[in-house]
Structure formats: C-alpha cells, structure tokens
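Removed: one protein chain of the complex. Kept in place: all other protein chains.
In this document, chain identifiers A and B correspond to the written order of the chains, with residue numbering beginning at 1 in each.
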Amino acid sequence: MPGNIWVVAEHWQGSPTDAAFEALALGRELADGLGVALEAVVLGSDTGGLAAALGAADRIVAVDHPALSDPIGDVAARTIAALAAERRPEVVLVPITNLGWDLIGLLPARIGCPMVNFVQDASVVDGRIEAASLVYGGKMSTRVAVPAGPAVLAVLPGTRPAEAGRITGPPPVDRVAMDVDPGLIEFCGYREPEAGDVDITRQDVLVAIGRGIGGQGNVELAEELAELLGGAVCGSRPVIDQGWLPMSRQVGKSGHQVKPKLYLALGVSGAPEHVEGMRDAELIIAVNSDPDAPIFRVAHYGVGADLLDVVPELIDRLEAAGKR
Amino acid sequence: MKILVLLKMVPDVVEELEVAPDGRALDTEFLRLIVNERDDHALEQALLLREDAGGEVVVAGLDAPEVDDVLFSALAKGADRAIKLTGFPEGSGAPAVAGMVAGTLPSIDGLLPVDLILTGCQALDDLDGMIGPLLAAALDLPYLGLVAAATVEDGGMLVSKEYSGGVLGDFRVELPAVLGIQAAAKPPRYVPIAKVRQAMSTGTIEGVAASPAGPAPSIEVIEMTKPESAGHAEMITGSPSEAAARIAAVLTDRGLL
Partner (left out) sequence: MTQAVLDSGVMTLDDLLERPEGERLMSCIQCGICAATCPYGDVMEHTPRTLIAKLRAGLLDEVLTGDDLLNCVTCYACWAKCPRGIALTDVLLPLVKEQVLLNLPEVPAELQAAFEATLRYGNPMGESPRKRAAWVEEAGVEVPLMKDVGRPVDVLWIVECYASYYPRGRENAVATARLLDALGVDFAILGPEERCLGECVRLAGETGLFDTMREQNMATFDKYEFGKVITSDPHAFDAMAHLYPAAGFRTPVEHVTPFISRHIEDLLPRLTRELNATITYHDTCVLGRRGGLFDEPRSILTALPGVELVEMTHNGVNTICCGGGGGGMWLDAFYKARGHDRLSDRRVEEAAATGADILAVSCPFEVPRFEDSVKVLGYDDRIEVRDITELVARAME
C-alpha cells in the first residue's frame, strides 16, 4: 500500500502561495490516482489561519514551533524529514520557488530518499508515479519512474492552475508537537532592495520595448503592463539611444544579457544584437506590426499587430483578472 | 579564511543536444561540457571574499572532459590550489557523487578544515538532486542556497537571498558552512589567455581518486526526448482583443499571473 501524498504548502505573508495551490492541485490528482490521502504539510509558528484555504487536502499536518517562523530551509528539511521517517509518505511535492529552494535541495538528503527535480507533470501509471521533467535548461524532456516512497518531487510553477488547488476548507488538522532544533542559521529579516535603478538581469518578467513603441509618451504603457506583471521595462538599443529609457535598461550585445521567465517584446524587430541578449528567456512573446520581423524567429508566441492596439487590451484583461 | 569551491561540468546547451540511441540519456558523441555557470560565480565570490578577508581558495573539480582547462583557468584567476576528483562511476547521480565527495575530502592532504564550501546553487543537469545541499547534509554542515551576497562577520557569514519582488532576506550562518551561490557580487572576471597558459606551464592540478561510498538513492529515466522546437513563434491571430486574451491565457498556463 503506497503512502500518502504530501504537499509542502509554503506560505508568504500569512497566505499559501500560488505555487502551493498549484502543487496541491497536482497532488490531488496523484492521491486520487493512487487511492491515498492528500496531506498538506504546513510549517510555521502560527499556522492556525492557513487551514481554511487548504481545502484541496484531505488532512493538514501542521507543525508550529518558534524555530519554524523563519524561512530557513535547513530547519524545515530536518522537521519534514523527521515526520517522513515516521509516516512514510509516498511522495513529497515541493514547489520550486525561491522560498522553497533550500528545502528542495536538503529534504532528499535529510530523508535519505531520491528526488526528481524540474517536474513539469506527474501522473499515476499502473499504480506507480511517473514524473515528466524538463532538464538541460528546457532542451530535453524526460520521463522518470518515481521509486517507491518516499521520494521528493520538486514541482515547476504552472504545472496546474492555482485555481484548481484553491479550495476552501478547512480539512482536519493534525497538529504535531515536536522538538525543532533551530540549527546554525539565524534569520535576520527581510529588506526592500536599495533604491536605485532596477537590475533587469534579476527580473523574472521583462517587458521589452523597441522602436515600435513610437515615442517616449508610450513608454508609460509598457511600464503599466510591467507593473501588472510584476516585472520591469527594458529596451533595445534604439530606444536607449533615443533616451526613452536609461542605459541600465538596455538588453543585447552592448547591454545586458537577460534570462527572465517571461520576455514580452513589444515593437522589437529582433536585430541580432538584441536577440543575443534575450534568446535564453524561458518564454518569449513578441508583438510587432511586421509579421516578418526576425523577433518571431526566436519568440515562442507572436502577434503580428501594432503593440499600441494589443497592449491596452492586455492591460484591461489583466486588471479585470484582479492583478491590481 | 579557507574556502573550498566545488566545480562541475555540465552539458553546453549552445550545442544542439541529442538523445542517445537507448532513448534515455544524452548522446555523448556531440556533447560538449562547460563549467556550470553558477559554479563560476561561486569561484568569483570565493576570490572576492579572499580579497576582503584574506586566506586561501582551493578549487575542486569533478573529473570530466575539459575540466583541466577550467581548473587551470581558476589558478590563473588566483586560486591557490586546484584538485581534480576522479573515479566517479559512469552515470553516478548527484546523491552518489555528493556522498563520494563528502567521503573523500577528509583524505585530501592539508585540505580540511575549511571555513566555507561554495558551489553553484543550481545546475541545468540537477535532475536527481543538487550537489551543494547534498554535500552539506553529508558533512552535517548548515546550507544556504540562492545566495546573492555574502560577507564575513565575526566568525560567521552574513548572507542575502532574493525573494520575489526583489525582496532580500538576510541570514547569519555559523562557519563552517556550505553556500549555494546564485550570483557573485561581481560578474566572473576575465583572465587573459596568456595568464592561463602560464598557469598551465607552472601550476599543477592534483588528481585525487574519490573514495567509494555506500549505496545512494537514484532514479530511473524511462525516456528522454527533445521537445519540439518550431524555430518560429506560434502566431496568434485575431483582433487585438482576442490576441490579448490568448496572451493572458498563455501567461496563466505558465503560472506567470
């Protein structure tokens, strides 16, 4: 009999993250496929308020301890490993986010079990879990037979819609009282990045503008979109040369090399000097009125239309979707 | 302060990757390896820490084609000592490699104790685990990954990690510790080829055979395939409003909204 499916329900500022809900949605499918329970593992110092949002799970396994109040993967890994040793889950799904990063690396070591990283999808095949992973920077797909439990699956964002895992509860909560060793790492606090211009090489989302933006007056439109997407505006060389954006925002051969999760290229023709700086972005969407623009050769999705027509529509849609 | 930097070679994705005839791994015929980009940042961070705090930087590379070039280049950049760890069985996964490295370090003359072990916080071939945290667990040392800034303070390190929205989290960790470096304070430095050539003629790489370790967890790849690459964008047609709807749907699918 396989063990239960665990999802580490990470939370940020008092609520589970979207990534946690996505992993719960995937975990739900696996639990149903195996005919076992889905358990959300919640760590913190005051997790009582989280249960209501975690209705996708059959049960919540909660550990509250002062040492768990901070985002220290080392402590979380030892805590979950201790639980896993006792309860033998089939798999532990951990969302791949900056919050869960250290836990992903440490948990398999602390449990002494295998892990599958970069999981894009997972399903039950003949009573066993199979994972699909993207490796080598997305250049290869693999199918992996997940060994009998426990095993850790590190789940990429976007495997399932967050909505599918956002089910109100509360499910029964199993509060576990245990000793937690605070370890040798001390959390000193969060801080806002220092003022100064945005470092575009560190943004997950970039809205890039090219000469097709038409004039400085339209840069605002791109900024509005970037804000909705939680990213920053960057530009190709002509835009910088015109002085519409500062030099720190230039992408390309003579600017920055960027690898964001999303690169939304607006009115960028795709000159090789520019492409050299952004071709490794995970998702490239280009809007350009010239349907033969070279940018469409590197983009994953393209819209052959004037950005000034498309962007306002997109802004409306994102606003309607409650992004503001 | 004595810093050990662990370097590994990963497939260079500038070259087209191909699937091996067995359909389960990379074809090695055209495969070329390159040092893991984050490991290069780890080396840079180590050199910067030494500039600030003094001490010694030792680089250890996992044996692979072209790793000698990387180690000589590290010596040319200023590393004090270069070690090549050899003898990992073909197809060893990350847990096995980390176990062997952990078991081998104590046997290397004059290496331990080190104050700090730095390595890249991730690599694009980390399918079955990440070396940094696996090694930290095996050596029972604290680990912090995604490190974007690190400074020495009172026998410990002050470390910053990045969270979404650019928010930084600050940590203090006692030494010795293992850090997974996301980005060094400065981009990895350039070392002119003349200096690399000089390191090749005057420097040495110490070969150390890794000691065998016990069984390690592993996974089985059933199949490896190349995702279809269109070579051209999928064009979204329709009115601006329809196009915007489709873009929003794509962003939702990818978890970007």
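Operating definition for what follows: a residue touches a chain if its C-beta (ideal position, glycine included) is under 8 Å from a C-beta of that chain, and two chains touch if they have at least 3 such contacts.
Since the model is a prediction, treat every value here as computed from it, not as a measurement.
Trainee: With respect to the chain omitted from the figure, which of B:15, B:52, B:234 or B:253 is a touching residue?
Mentor: Within the whole complex, the residue contacting the unshown chain is B:15.
Trainee: Could you list which residues of subunit B touch the chain missing from the display?
Mentor: Within subunit B, the residues touching the omitted chain are 14-16, 30, 34, 186-187, 189-190, 192-197.
Trainee: Considering the entire assembly, which residues of subunit A contact the chain that has been omitted?
Mentor: Residues in contact with the chain left out: 211, 237-238, 241-242, 247, 250, 253-255, 257, 271-273, 276, 294.
Everything below uses one rule, namely that only the chains that are shown with their structure count from here on.
Trainee: For subunit A and subunit B, let me know how many angstrom lie between their CA-based centres, rounded off.
Mentor: The separation of the two C-alpha centroids amounts to 21 Å.
Trainee: Sort out for me which residues of subunit A touch subunit B in the complex.
Mentor: 12, 18-19, 22, 71-74, 97-99, 101-102, 104-106, 108-110, 112-118, 130, 133-147, 151, 156-159, 161-162, 183-193, 198, 202, 204-205, 229-230, 261-262, 283-287, 291, 296-306, 309-310, 313-314, 316-318, 321, 323
Trainee: Mind pulling up the subunit B residues that touch subunit A in the complex?
Mentor: Those in contact with subunit A are residues 11, 13, 17, 19, 26, 95, 98, 121, 124-130, 132-134, 136-138, 142-146, 158, 161-174, 177, 180, 183, 217-227, 231-237, 240-241, 243-248, 250-257.
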